[in-house]
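The complex is shown incomplete by one protein chain, all other protein chains being positioned as in the whole.
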Amino acid sequence: MDISFDLLINAVVAGLLLGGFYAAVTAGVSISFGMLDIVNIAHPAFIILGSYIAYFININYGIDPILVSIIMLPVFFALGAFVYQVYYLSFERRGQESLRGLAFFFGLLFVTEVTLILVFGVDYRYVEATYIGPSLHLGMIDLPLRMLVPCLAALALFAAIELFITRTFTGRAIMAVSQDQLALQLMAADPIRIKRIAFGISIATAAVAGALLIVIQPVEPSVGREYIGRVFAICVLGGLGSMPGTLIAAVLLGVVESLTATFYGPSWAPAVAFGFLLLTLAFRPAGLMGR
Amino acid sequence: MTALLHVDNISKRFGGFVALDGIALEVEPGERLGLIGPNGSGKSTLVNCICGTLQNETGSVLFDGHVMDGLAAHERTHRGVARSFQLPRPFHSMTLADNLRIPLLYTVHARSGPLRSTGDLDARCHELLDMFGLAKKSKQMPRDLTQVEMRKLELARAMAAEPKLLIADESMAGLSYSEIEDILALLVRLNERGITIILIEHIMSAVMSFSQRLAVLVSGKKIADGKPEDVVRDPEVVRAYLGQ
Partner (left out) sequence: MNTLSFSVIATAVGLAVLAFAHWLGLDYFYFAGYTILQFIVLSTAWNILGGYCGYVNFGSAAFFAMGAYSSVFMHKFYPLPVPVLVVIGAVVSGIVGFGMGYLTLRLRGAFFAIATLAMAVVLQTLVINWEYVGGSRGAYIIRPENLEVAGLTINYIEYLFVLMLILAVVALATSRAIERSQLGFGFATIRDDELAAEACGVPTLRVKLIATTLSGAFMGMAGAPFPYYIGYLQPQSAFGLEYAVNSIAMPMIGGTTSWVGPLVGAILLGSAQQYATVTISSAVNLLIVGLMLVAFVIIAPNGLIGLVQEYLRRRQR
């Protein structure tokens, strides 16, 4: 196989850009799974929901999709808080999170996907924006703006979350609740409220991730399923709850996927993430950064 | 006489935190050993390493002449080590009798000897429950038990595995004086049948009256090991408990 250097470099660059985007997608799960220990496998469904909302408003009102997602942040935050409240009352409080909680989120994933199919159909949808189409050219490297802009936005989102977690009181309370819920209670902060806020933030990130997704690629309802594996693979590989680890793992996955798609064909790409996940779970469950 | 349990210089870390630092301990067959120490001193970690719930990183655990390192918890139970959990962990979807059936089926049967019939098993479960005063509740579920009954169930379940060594991990926390006397009497009776017992407790009166020998753990190290009267007068032990 003739590996042209040109092709290789561009595949790596595309992978890096993709990886940045994956980091934003995973940030939400890093919070819900890494910190709150909630296996929200429906997270990709919320992302796709975000994509479709961005699509709908973009097509009908012409507003930039990323802007739409920022407007939708409070809505998704409220949605996340509501979902957590149901989850808490039904499962966490009764101590039955494992089987029932998983089935609950699986049901949500499924219901969301099927509802989207009923409302929008199975055709691919895409958005219109000024940066979809043109590319920057640096020598032999092509930087399509439809990937560059989401990557930058994703990194901004990621940095914002990291700052929030480490610098604000609520953010540090979230870290505390993940480590020692009882101690937090003794310090007169309501752990349930903190977890609700955290989960709300987690879902809010899905709004942005969804908009970025539909900028990068056309979307149809079952696309979410591919992301389940990617998101949890990155989470586990990066070490649960470690934001820097998540970023490294996301970029690594992006590059490997991109190389696989370029040289072996795109039909192999979904297996990369899931394969990573299985291998990591089997051999190094503590992830790259370890715990 | 060779020791029944020989903990040979074991260590265990959790990330950067050293939970056990070179613990060496010996327990003779038939002995009653008390193990005390402040919270966080590593008592539960030590129990977990002996029983196989955790694996020690350095050193060795020898039981009845066999090396235990690398063996899973259930294999150690088969060899004769049994423990009760600090926070009772009953099988909540089963009756009390069925809770005791599990060690009978999976440990006693696994060892060898003729397979007992269902009738025999039922009789044995009843006998054990009776010994612990729980016979009347044999068909009830763990959620219907009082605190002290749950503790007794924990001990009964550990006993059902017919162990040579029983480790009772803080079975008496939060119980009343008479309830403590109850459990202590039970443990002494078990010891009289030949079962070696390690009692981990905070309640000093219980530990003092029960133990033939006393070991003290502080911050992952064993700082004292000897006759109870001598150990409690040891200046280091006093300092660890009263502070300085």
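To keep things simple, chains are lettered A and B as they appear, and every chain counts its residues starting from 1.
The rule we apply is simple: a contact is a pair of C-beta atoms (placed from the backbone, for glycine too) under 8 Å apart; a residue touches a chain by one contact, two chains touch by 3 or more.
All values reported here derive from a predicted model rather than from experimental measurement.
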item: Shown chains touched by the chain that is not drawn here; value: A, B
item: Residue among A:V149, A:A233 or A:V251 that touches the chain left out of view; value: A:A233
item: Sole residue of A:A54, A:M72, A:L108 or A:I214 that reaches the chain not shown, by the stated touch rule; value: A:L108
item: Which residue of A:L8, A:A159 or A:L278 touches the chain not shown here; value: A:L278
item: Sole residue of B:D8, B:D64 or B:D98 that reaches the chain not shown, by the stated touch rule; value: B:D98
item: Identified contact with the non-displayed chain, of B:K12, B:R83, B:R124 or B:K222; value: B:R83
item: Chain not shown, touching residues in subunit B; value: 51-53, 72-75, 77-78, 82-83, 85, 89-94, 98, 101-103, 105-107, 110, 157-158, 160-161
item: Where the missing chain touches subunit A, by residue; value: 39, 41, 86, 90, 94, 96, 98-100, 102-104, 106-108, 110-111, 113-115, 117-118, 222, 225-226, 228-229, 232-233, 236, 267-268, 270-271, 273-275, 277-278, 281-282, 285
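As a convention for this text, only the chains that are shown with their structure count from here on.
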item: Subunit A and subunit B, separation of their C-alpha mean positions in angstrom; value: 46
